[in-house]
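The complex is shown incomplete by one protein chain, all other protein chains being positioned as in the whole.
For subunit A:
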């Protein structure tokens, strides 16, 4: 009888254990953890919740290398594309929370400032080339920018030549319009279109509701001498309309089909030489060369919208990616994380990986890059042109972007009017800003 009871208890224990077995390993993913106690007395560990899926492999490699060199365990887990906020929300409350995460600018910081360790005076902060790359929460340094990126209109110079132009012929919106419309007029004879599809599917619409929308915001901020606002006036929305009309009327597909076009569609059209112009950023370089495009047929030109001093306009350059150290982590882990990041931005291996995989990094010991678009940006700046700053980090919420995106899509398809875009842009801004603050 007793034996049976013991058996029953044993069974219960086993089945309960089996039920929970799955829970422990939820923070899976490739990690380069090692036993910290066993190697040269290093204490603390690093857990990086990575935002860029395209750089996951490189992060895993470098984490392994760092652990081998120092004995400090570094775990890198990458959130699936578009799910960073969700992943961070659930990871950060775990016992083994990320010691390192990221926010995208001041609006992103609003959600996470309670978790940001003040990095002022840290070895990482001291490596920054300029204070302007730090993200401030009052006086505290809540985040450190780790990559400077540029976006503009990626141009296939060979196709442009076939159409009878060079990039020097495009010095402003009027030139761009002339070239694009000429290509459209002769597209059946040339065999390609002016622009790739301005896809408004979720994988692509950020190029227009965020990046393109940055331009009217930038010019308005410039005019008023401000760097954020609680109510946008939309003084440059006519310019936004101009460039949007140009994109949708000179593309590889009908404007009504844009709602279903994806980011991959646009990228493939460009890589297959079906279009001359493709609005995207320096992060696209690896994808395009990976698809067989070569440096001698690529260039990035500024997005001209017919506003400001176009002769001296450069690429849109800035950052929205900031590293933050989790203030809730233990002191050892915070120190280990700062040490790891300092190593990333000072050591040969670290800066090389960042420069090659991520882009230009704003640190004193940064390695140089081979990214053509970044070199384009540098050339523009050296020629005395002013880069357009990234102001989309001040957009009041994701909801605002979605509103503008929906209105743009409907306008392109003819089911909505431009007034709807204006109202989503201006009224939406005020409403969303009020709701967020």
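Just so we're on the same page, a residue touches a chain if its C-beta (ideal position, glycine included) is under 8 Å from a C-beta of that chain, and two chains touch if they have at least 3 such contacts; residues count from 1.
One rule holds for everything that comes next: contacts and distances are computed from a predicted model.
Of "Pyruvate dehydrogenase E1 component subunit alpha", "Sugar ABC transporter permease", "Glycine cleavage system H protein" or "Lipoprotein", only "Sugar ABC transporter permease" is the UniProt protein name of the chain excluded from the display.
Considering the full assembly, A:398 is the residue among A:297, A:332, A:398 or A:427 that touches the omitted chain. Only one of the listed residues, A:118, A:137, A:182 or A:257, touches the absent chain: A:257. Annotation: of A:61, A:85, A:162 or A:310, A:85 touches the absent chain (contact as defined above).
In the complete complex, the residue from A:163, A:336 or A:407 that touches the missing chain is A:407.
Interface residues of subunit A facing the missing partner chain: 8, 11-12, 15-16, 18-20, 23, 85-86, 89, 92-93, 107-108, 110-112, 114-115, 200-202, 256-257, 259-260, 396-399, 402-403, 406-407, 409-410, 413, 415-416, 432, 435-437.
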